[in-house]
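Here the complex is missing a single protein chain, while all its other protein chains stay put.
Chains: A and B, in written order; residue numbering restarts at 1 for each.
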Amino acid sequence: MLIESARQTSARMQSFYCSDDIFALDMQKVVTRKWLLVDHINRIPEAGQFFLYEVGQESIIVIRDNDLRIHALFNVCRHRGSLICLEKHGKHKRLTCPYHAWTYGLDGRLKAARFMPDDFNQEENGLFRCHIRVHHGFIFLNLSPGEEPEFDQEFEVFEPHLDFHEFADAKIAHRESYPTNANWKLVVENFFECYHCVPAHPEFCSRHSRDSLIAIGAGPSSGPTDAVKRFAPVLEKWEKQAAKLGRPMGTVDDDEHSENMKSYLQRPHRSDIKSETQDGQPVACLMGKRTEFDYGRMCLSFNPFNQIIACNDFAVLIVFTPRSAMHTDVEISWLVDGRADTVDIERMIWMWDVTTLQDKIITENNQRGIMSSRYQPGYLSNQERRVATFNKWYLNQLEK
Amino acid sequence: MLIESARQTSARMQSFYCSDDIFALDMQKVVTRKWLLVDHINRIPEAGQFFLYEVGQESIIVIRDNDLRIHALFNVCRHRGSLICLEKHGKHKRLTCPYHAWTYGLDGRLKAARFMPDDFNQEENGLFRCHIRVHHGFIFLNLSPGEEPEFDQEFEVFEPHLDFHEFADAKIAHRESYPTNANWKLVVENFFECYHCVPAHPEFCSRHSRDSLIAIGAGPSSGPTDAVKRFAPVLEKWEKQAAKLGRPMGTVDDDEHSENMKSYLQRPHRSDIKSETQDGQPVACLMGKRTEFDYGRMCLSFNPFNQIIACNDFAVLIVFTPRSAMHTDVEISWLVDGRADTVDIERMIWMWDVTTLQDKIITENNQRGIMSSRYQPGYLSNQERRVATFNKWYLNQLEK
Partner (left out) sequence: MLIESARQTSARMQSFYCSDDIFALDMQKVVTRKWLLVDHINRIPEAGQFFLYEVGQESIIVIRDNDLRIHALFNVCRHRGSLICLEKHGKHKRLTCPYHAWTYGLDGRLKAARFMPDDFNQEENGLFRCHIRVHHGFIFLNLSPGEEPEFDQEFEVFEPHLDFHEFADAKIAHRESYPTNANWKLVVENFFECYHCVPAHPEFCSRHSRDSLIAIGAGPSSGPTDAVKRFAPVLEKWEKQAAKLGRPMGTVDDDEHSENMKSYLQRPHRSDIKSETQDGQPVACLMGKRTEFDYGRMCLSFNPFNQIIACNDFAVLIVFTPRSAMHTDVEISWLVDGRADTVDIERMIWMWDVTTLQDKIITENNQRGIMSSRYQPGYLSNQERRVATFNKWYLNQLEK
């Protein structure tokens, strides 16, 4: 019992949430070792377009070259170390350092450097590359310094779902930022349980049946076992209908020993909710291979740093980016089908915008409370099993 | 001589005023071990009313329950550590955590927590309590983690004075904050000598005879011995008259070996000053058991973190609250008799408002100067004996 309790709580000690040293360890052992889903390719459709992905103290240029391939390059000149791109996004024909005009191609190769000594090797002085994968329209970065870590096998299980939604052809309809003054693990823990949904998220809850919220509000294993069992027949009935309409079935629920703690879950909304909007009515055309509304939604997570949540006509990509021990960037991109002509932005963003603002405040108050000498990790409810799993997973990453 | 000098200065080295490590030590060895006078009960007269007392990184809810008893509860949910009360003061029927709605009674007991496992013991999960004493209308907190430290015997000596002023029935007429960017010990040292009064506080000085300022400007032993002697006959004469009008006599002047360095002193104002106002005239009815103006004032300090200073018709409670190595909250509450109908706020606050603003600026410049590599503790004047005593007392606390 004591050991159980220690295991359950040990990743939730105060210092894990506020120490600069532990943040440095998190960067080294977790953040820079994972495939981070940073954005959708539709952010930079044209040659030369780029955006900066900033995590911890790193700045990475994600840029499309003239063959429309996307590169990820550390935003640090190989000469004296200046930032090269100063704007958060834009378009360039080449990458010219504003300091001494060392000029790199859109693929990061050094093209020109004036007055260099004879033994200077231009080919060895390209921008440092960050591992990158473009997969079903999503851009993944991996900041690890060595060989490119495995990708395909790890995420193969998501293939039918990503394919069904046709994310590769999706469009970004809107984007919002929610900078949060809290440690990234508090942001993740908040997202990994729906125990707080009833008190804190009335708008979110109004879209779901109570049973659904309790059983699987925050992912496959987030609710108490008996509630999951109680909700099972409702889920089963909906799954049959949805499958008939072409939706691929299946659940992913990685445990604490997994590499990514990835997850996949789909379930019905409240019976009258076609789309995750205030009136339940759609804001855009059906997404992907769908031909009819099935009143359902799905949540897909490659790892704790991202979430894709889709109803029938739009999806949100939620990205958590650690910046320092007590600051995390939270960014949401709303995606619609590539064929969508008109999108009702205001109605589309309603639920996730209000919910994420609520989570920002909740999480910041959590951080402030944890600074007390009297804070100690408390008992978790039956609706927070994924928080316990996440904390064990996190400790496992540190011990790798 | 050298040893004397070393003892006199050793608590005034630069690092004692700016190091985060020493601030942590101060919190552990001094701040959390003392009975801190934090406010007057009149701040929260009704059931459910609360205010937050914030010291260092701690936040404590001071709240009145339905039986009108006052509790002090650490503002940290026992579940995941969120702050529970977010406003600085207010009124609640119960304490509900904004995160997952764990609900506590006004006495801190856990009343409701949804979906908890079977082995969860609700009684063991109340809010952590802070030691609290209500004494003559004043609320004292003690943040030490163990048993409640002794109170009654230590402060028994103040009984007749507190009783004479009838603080238990006083009312708060006004409140102001003076956040000060300086270490708490610089704030205390500033208050423990009146050597700076003549150059820095013309308004304050205009209320007092020059002899009185020099002899006992900042407490019983604050002035040079010969000046104290010179002022003695004036004081003696006034004491006789004041005693006739019912004022209890006596002086308290704890030394550096004491637990609290507490002090008590009373003395006459300038002979035409009835009240500590610009025209010397009262702003409210007589306070406490008085029947006539005796043209005097008293200073009472439970320990270096607070001062009560009373003339005949109002009193100020000055509270110094350490927040970080170089930041201290200074708050003043003006108290009047419970039966006071009308109070002239502007005239009442004149002297202490202008004087405390002056002290804020003085102390902040002291902090800035101390950051120089050339700073070294200097010789103290004969009017600063209590500064030397305070520094020895402080060192004694660290060695306990």
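For the reader, a short list of remarks on this structure follows.
Methods note: a residue touches a chain if its C-beta (ideal position, glycine included) is under 8 Å from a C-beta of that chain, and two chains touch if they have at least 3 such contacts.
Just so you know, these numbers come straight off a predicted model, no measurement behind them.
Residue A:V76 is the one among A:V76, A:V336 or A:M351 that touches the chain missing from this view. Set against the missing chain, the residues B:L86, B:V157, B:V198 or B:V354 yield one that touches it, B:V198.
Although one chain is not drawn, its touching partners on subunit A can still be listed: residues 32, 57-59, 74-84, 86, 96, 98-101, 113-117, 119-120, 125, 128.
Subunit B residues in contact with the hidden partner, per the touch definition given at the top, are 1, 12, 189, 195-196, 198-200, 214, 224, 362, 365-366, 368-383.
One rule holds for everything that comes next: only the chains that are shown with their structure count from here on.
Once the centre of each chain is set as its mean CA position, subunit A and subunit B turn out to be 50 Å apart.
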